[in-house]
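Here the complex is missing a single protein chain, while all its other protein chains stay put.
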Amino acid sequence: MGFWLLGVQAQAQGGGGVREVTVTLPWLIQAGPAPLATVGVLVDALSAAMAALVTLVATLVQLYSLGYLADEAPPALGRYYFYQSLFAFAMLGLVFAPNFLQLFVFWELVGLCSYLLIGYYYQRPAAARAAVKAFWVTKLGDVGFLVGIVLLWGATGTFEFGTLFRAAAAGTLPANLALCMTLIYLGAVGKSAQFPLHVWLPDAMEGPTPVSALIHAATMVTAGVFLVARAYPLFLAAPGVLVLIAYVGAFTALLAATLALGQNDIKRVLAYSTVSQLGYMMTALGAGALAAGVLHLLLHGFFKALLFLAAGAVIHAVHTNDMWTMGRLARAMPKTTIVFVVGTLALAGVPPFSGFVSKEAILGGVWEAGLRGPFVLLSVTVFLTALYMFRAVFVTFFGARAAEGHPHEPPGVMMGPLWLLAVLSVAGTALGGAALGQTFPEFLGQGRGATLPHGPGWLTPFSVGLALAGLLLAWLVYQRGTIPAAALTRALGPLPAWAAQGYGIDALYLAIYRGGVLALGRLIGWIDRYLVDGVVNVFSAWTLRAGADLRQLQTGRAQDYLYGVTAGMLLVLVLWRLWA
Amino acid sequence: MTAEALGLGGVAVLVLGASLGVVLARNLFHSVLWLALALVGTAALFVLLHAEFLAAVQVLLYAGGVVTIVVFAIMLTERLVGDTIRQTNRGILAGAVVSAAVFLAVAGTILRAPRAPAPAATALTTATLGRAILTEWVLAFEVLGILLVAALLGALYLARAEE
Amino acid sequence: MLLALELGVAALAVLVFLLGLSGRGGRQRETGLAVAVGLAGLYALSLLIDARGPLFDGAYIVDPLAVFLKQVFLLATLLAVIGGLGRPDGVERHRALEYHLLMLTSLLGMMVLASARELVLLFVAFELMSIPLYVLAGFVKKDARAVEASLKFFLVGSLSTALLAYGLSFVYGVAGSTRLDVVTRAVAEGDPLLILGLLLVLGGVGFKIAAFPFHMWVPDTYEAAATPFVAWLAVAPKAAGFAVLLRVFVEHAGPPGSLWAGTAALLGALTIVAGNLMAIPQTDAKRLLAYSGIAHIGYMLLGIAAFSAHGVAMLLFYLVAYLFSNMGAFMVVEVVTQTEGSSALRTFRGLAQRSPALALAMLLFLLSLGGIPFVVGFWAKLYVLWAAAQAGLYGLVLLAALLTVVALFYYLLVAKQMYVDLPARPTAVPVPPALALVLAVSAVAVVLLGLYPGPLVDLALRAAAPLF
Amino acid sequence: MLSAYLLLAAAMFAVGLFGVLTRRNAVGILLGLELMLNAVNVNLVAFAHFGAGPAGWVLALFTIAITVTEVAVGLAIVIVIFRVRRTVDADHLNLLRG
Partner (left out) sequence: MNGVPVLSLVTATPFVAACLIMLVGRTRPLAVRLIAVGAATLTLGLSVYLYAGYDATTAGFQFLEQYPLVRALGITVELGVDGISALMVLLTAIIIFAGVFASWTVRVRDQEFYALLLTLVTGVFGVFVSLDLFVFFLFYEIAVLPMYLLIGIWGSTGEIRPQGILAWAFRETGVGSKEYAAMKLTLYLLFGSAFILVGLFVLYFAGGAQSFSLVTLSEASFTPATQRWVFLALYVGFGILAGIWPLHTWSPDGHASAPTAVSMLHAGVLMKLGAYGVVRVAMTLLPDAAQYWAPLVGTVAVINVVYGAFSAMAQTDLKYVVAYSSVSHMGLVMLGAATLTEAGLNGSVYQMFAHGIMTGLFFGLVGLIYEKSHTREINRMGGFGRRMPGVAACFTLGALSSLGLPGLAGFVAEILTFLGAWQSSSRWWLFPAVLGTLLTAIYVLRVAKRIFWGPLVTGPHGAWADLPDAQGPEWVALVFLSAILLVFGLVPGLVLSRVDPSVVTLLDRIGVLP
């Protein structure tokens, strides 16, 4: 499996390059010269960069899994690697898709893999629930996506990006473009766990941790961002939609950050953090800072994968997800601690770690776009990010209590990928810049000399200050205990309690599902059985009864038969009378 | 003309009265006797219609033959049951309504029908009848013969007490 | 030559009589065999001779229609006589003389009826056909039910005879003749009295064909009388009744055709509905077949309602289909009854596992009666509906088609008893050779005609064409 | 004049029908039938008399004969019924129904 994957990776990277290449074959044929839909490969900077991320992380995760899942039974393991490989295939198909339809096809396939992998431990009811929940919620967004591309096709007659982009350049896009793009964006909302469809991602942590790292942190969940980036020329033609994306993204970022604060499960902290970071990326795209958003996507892929895998190493060691039962793991697992802290710093946007660059760029871009609201939301999120991440770091690796059992460092096959990812988290930007020999926006084809947005001069100290403040607060509360956690909670009023419930969004969905969908199903089921079919049965029963009733005519008395003859005669005579 | 009408009127009253007697009498024997009277009355009608031969047949075969068989049958069954046969009617009202409806339907049509001016009355001669039967209706006559044999055979088979 | 068949039947009757006189008439097998051979010979004769033409100055006609109908009568009687041979010891055995003689005389009546174009002859023939039937219905005279059925049959029949005769008297009186060609002319004048007469005749014949509501004698008679006889009774006299309808109403009372067609449509519709609905709750196979037979008469009436050469041809085709299917079904009932001692539907349980061939035969007959493709009944029903559709009676066609569904309901219930339910006893049902022969002939005919109905359709069309 | 005969016959026919429909006794029903057929004969003879041709007489003659056979057969059936069931009450003859 792993070899196959490497092959795919090699192939994908071999095709990488700045020059845009599109190769298509007919897929859905129809009468006339052009097929209705094609399959093919579209290679440009965006897809190449994305493919690099996917293949790299996927390979590392595969390696890591060799250690992580070493105890699994062979058939289950086969299933696992099959799903993983299928995922890599589907994700690459998505990345290289030259048209909306193919993108949608692989979009669904990665969703499928996500569903299957979340449900990997299918005997666990929670895993089963989480898997279908993930599928349904993303499907909800996909429905919009599908309708969107159908509508867009209806208006333009094509799915091809190339044709559509040319139309965008020529300004010949249809009038209902905003509607189409909003619907398409819905797909991204579901996949990239934007509010209000973010509820599935935390639950998706029921899957094995490598899966969370690959699918639910680094790659699949960013497909939504990728989608928006891919169709960016079209979104640019519908600026209203971009603003919506920005606001939703920023709100999601903040919301998820607050939610992350209330979690006890280390993976759920990371999951909410992913949601929050996806919000960042979306906001960037919404603000027009394409390069910043995509860069954050790539870098986030590295450090979030790192965080997950490191968390996985911890879980692997202590056999629990609950942070509060961990503690002082830094002693038993110093290497893991180091890489985890590296990831955390990158995530928090502390210079010189890679996250700092992209986060700065995003904040700058949002400021430059004049989106003050989102800027405020994101700034708060910067603070909160540092807070909840270091809360996790302190509670897990330092803290007052020691974890039970005998935690140990993971084996080399797991540690290797961690180191590699740590390096990338530290110096991802620099390494990338060096390899490419140009700035990232240039790489993306935004023209020579294009740079990342950097905003006003006060931005860097402001954001770094916020991050450090968060770090400090976390240290005071969770390490030193100077400020008791309870006091903090009290100070925030009912907010923490709500946050622990996910602000009731889950409950709302559940209510709609149970009280709306299932109840309606029961109602219609009843109608079908007792009304629609009831009519049939009543008619049948009437026919049966009519037979039984008519039979009463046959009394057995001869004279009644004679009456019958006479009545028949009279009937004929009456008919005759009526005939004239 | 008037004489004939008068005769018809008288016979009609007789026939209808006898008919009602047939269907209303309590005692089966009385019914049979009323029937005989009705048949004889019909024979009288035939005479009025100048079909004397048929009148004769009517009296001999019908009033004589049929009534005799019926009486025989009644005697036979009476002997079997050992009781005088009483008979009653049921559903008189319904029967009356239905019969009246049939009568009205037929009578209404008769009165409604356009009648050509009364054609010359024709009388029946035995020779005409004999010739007709043996020429034009010979096949029917043969068939009737077979029918009589078959019916006789059947009636005999049924009525005969099994060995 | 024109009377060859009638004379043949008469001669056969005389032969039976002589056999009886010689003291052998009591033996069923010999008498029955003689009759069967004779009838088979006559049937073959009917196929060979090609004499056509009028007799008695047109009062008697041997035309394709008459020949077709006579062949139907002969065939039905032949099958019934052979079927009767398969009966175990019974009164028919000891009184074979009477049994066969009555059957033959009745047959003679039918044959004359098919050719009669004159009212006296028609009336006498009608009676010649009917009166022996009353006796035959009560032939098992120790059976309380049989004689009761016989009485009911007789009473209803006699009342109908009275109606018929009364109607004939008006027809004759207004037309001034008993010849049907004269009647045709008179009908053109539209004297209401004549119409009344004809309607009374229709009522009288309605009893014979057992149209609703003249049908009420049918279930009782069928249930109680001996089954081979019932099989015959269900087919031959009804065909004869249709012969009268065709001769009088279609061939000769044409001009107010719409009234006859309308009456036929009304009676047909009522008969289809009533017959099918009343068949549903039945628990006795013979009674079920009786009601279903009534419904079939309704379908045949649609052929008259169509009032076209097509309609009549399809009616004739239907008669043949009905002959084989219905007689076959009754004979299966006879077989089962002989073993189980009852004709209740439950005796058919698991028949498919006891005697697969017998069950298959019954299934074929039932499917044919139900109007399922590849057995003849399908074409029959289809052709009749076709003719009705051609005449524009779409509503009627729809009603008929819908009630076919009801009919299938009860036929399928029988099929369910045979195929789905488990048998009470696993033993096979013995089939007497004579009955086996009848069943085989019927089944083969049902399937063959179902696969290739073309020639019979052509024949029926030829028979019906001269009427219009 | 013809109409008068026809009406008389119709009345007779109706009375006969009444008897047929209401008599409990089988023999009584038979008597009603006799009346009905008798009415037919009146019809026939009247028509024949008023110029409808000789067929009426022939038919009347035949009808008489047929009536006789019917009565014979009918009575035979009644006798058989008596033998088996000990009753001729049509109301009681309802073994078969439904």
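Letters A, B, C and D name the chains as they come in the text, with residue numbers starting at 1 for each one.
Keep this in mind: a residue touches a chain if its C-beta (ideal position, glycine included) is under 8 Å from a C-beta of that chain, and two chains touch if they have at least 3 such contacts.
Keep in mind the model is a prediction, meaning the values are calculated, not measured.
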item	value
Chain not shown, its touching partners among those shown	A, C
From A:Y64, A:F104 or A:W200, residue that would touch the chain that is not displayed	A:F104
Touching the absent chain when the full complex is considered, from A:A34, A:A70, A:A169 or A:V538	A:V538
Options A:V21, A:V132, A:L488 or A:A567, residue touching the unrepresented chain	A:V132
Touch list for chain A against the chain that is not drawn	26-31, 36, 75, 101, 104-106, 108-109, 112, 119, 122-125, 127-129, 131-132, 135-136, 139-140, 143, 146-147, 150-151, 153-154, 517-518, 520-526, 528-530, 532-534, 536-538, 540-542, 544-545
For chain C, residues in touch with the removed chain	352-353, 367, 372-374, 378, 382, 385-386, 389-390, 394, 397-398, 401-402, 404-405, 408-409, 412, 415-416, 419-420, 452-454, 457-458, 461
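Operating definition for what follows: only the chains that are shown with their structure count from here on.
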item	value
Contact-richer chain pair [A-B vs C-D]	C-D
Chain centre separation in whole Å, for chain D relative to chain C (CA means)	26
Gap in Å, rounded to a whole number, between the CA centres of chain C and chain B	31
Of all residues in chain D, the ones touching two or more other chains	6, 13, 16-17, 20-22, 26, 29-30, 46, 51, 55, 58, 62, 66, 69-70, 73, 76-78, 80, 83, 90-91, 93-98
Touching two or more other chains - residues of chain A	551, 554, 556, 558-559, 562-563, 566-567, 569, 573
Residue numbers on chain C that touch chain A, as the complex places them	151-152, 155-156, 159-160, 163, 195-196, 199-200, 202-203, 206-207, 211-217, 219-220, 258-259, 262-263, 266-267, 274, 277-281, 406
Interface residues, chain A side, partner chain D - complex	551, 554-559, 562-563, 566
Partner chain B, residues of chain C touching it in the complex	10, 13, 55-57, 59-60, 95, 98, 101-102, 105-106, 108-109, 112, 118, 120-121, 124-125, 127-128, 131-132, 134-136, 138, 141-142, 174, 191-193, 196
